[in-house]
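Before we start, here is the structure in question, set down as structure tokens.
One protein chain is absent from this view; the other protein chains keep their places.
And then subunit A:
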Amino acid sequence: MSADVLAVAEHRRGDLRDVSFEVISAGRQLADALGGELHLAVIAGNVDDFAEKLNREGVDVVHTVSDGAEFNHDLYHGALEALFADLEPAALLMPNSVNGLDYAPAVANALGLPYVSDAVDFDYDGGLEATREMYASKVETTIAVEETPFAVTIRGGEWNPTEEPGEAAIEPFEFEFDADAAGSRVKGFEEAGGGDVDISDAEFLVSIGRGIEEEENLKLVEELAEITGATLSSSRPIVDNGWLPKNRQVGQSGKQVTPDVYLAIGISGAVQHVAGMKGAETIIAVNTDPNAPIFDIADYGVVGDLFDVVPALIEQFS
């Protein structure tokens, strides 16, 4: 085993995703602590072009695997197993993205590596010590991993992307991949349902979460939105329940929004929700739970019951 780190880049439909540059920072941090090199793998698609863009400060080698056009977990699984066997790194680092969720646990299992997901920070001092959240982000924990090598996935947005150009060696990596034998086949992509309102353009979003409890209570926030000239958006459970169309959902799997004001009502502030709205200029949260994670990113907080606060607010503008 070497002291090196093998990190995995991510791309979709021809573009590298932001997390690719974050895994470089996280990987460099880990490689420095281990005293090794940072190796980056980029698999499928236009890998030569990707490798050039991934050649950033701190990367020692970019390994390119040119099979396939897009993400396929059988391909990633096979390529990473082979590359890991070849490099014998001390750590395998992957993004905790939707595609990460689809290959990282399988690779860790196949390689028999201890696995920690969704790290928001880590340290290495003879063993990995990773920081993660639990109980819907209400607490943080540290997790110690006694064995090296190990596999860890990182949460997007927690490490600053590496911007400076680097001097990495770019090395094509060949391995046997039989695409016809793969038991899953990606057929294409589909955009989630459209609609007439584009919440990503709105200056003022009134956003409602599960705190609203019942569909018929939505009238209350609709009234608030109307009287204040705001656009109505929501967290995921509202859309899952079919109370609002998908194009109103803010978050990782919904829309990214950057309004002047985001008024989050009865929304806890789960990481996947925050991913979509943390770019708002001013965030105001109304929540009964003073420990709700949404208050950590709010500029203004109202600890209170929305069924009292929203009618009172409507009153203010009537």
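As a convention for this text, a residue touches a chain if its C-beta (ideal position, glycine included) is under 8 Å from a C-beta of that chain, and two chains touch if they have at least 3 such contacts; residues count from 1.
By our rule, contacts and distances are computed from a predicted model.
S.K.: UniProt protein name for the omitted subunit, picking from "YeeE/YedE family protein", "CidB/LrgB family autolysis modulator", "Amidohydrolase" or "Electron transfer flavoprotein subunit beta/FixA family protein"?
M.R.: Cross-referencing UniProt, the chain left out corresponds to "Electron transfer flavoprotein subunit beta/FixA family protein".
S.K.: Of A:Val116, A:Ile154, A:Ile208 or A:Val274, which one is in contact with the hidden chain?
M.R.: Only one of A:Val116, A:Ile154, A:Ile208 or A:Val274 touches the chain omitted from view, namely A:Val116.
S.K.: Sort through A:Glu52, A:Glu88 or A:Asp305 and give me the one touching the missing partner chain.
M.R.: Spelled out, the listed residue whose C-beta touches the missing chain is A:Asp305.
S.K.: What does the interface between subunit A and the hidden chain look like in terms of residue numbers?
M.R.: 12, 71, 73, 77, 96-99, 101-110, 112, 114-118, 129, 132-147, 183-192, 203-204, 228-230, 236-237, 239-242, 246-247, 249, 252-256, 259-261, 263, 282, 284-285, 288-291, 295-305, 308-309, 311-313, 315-317
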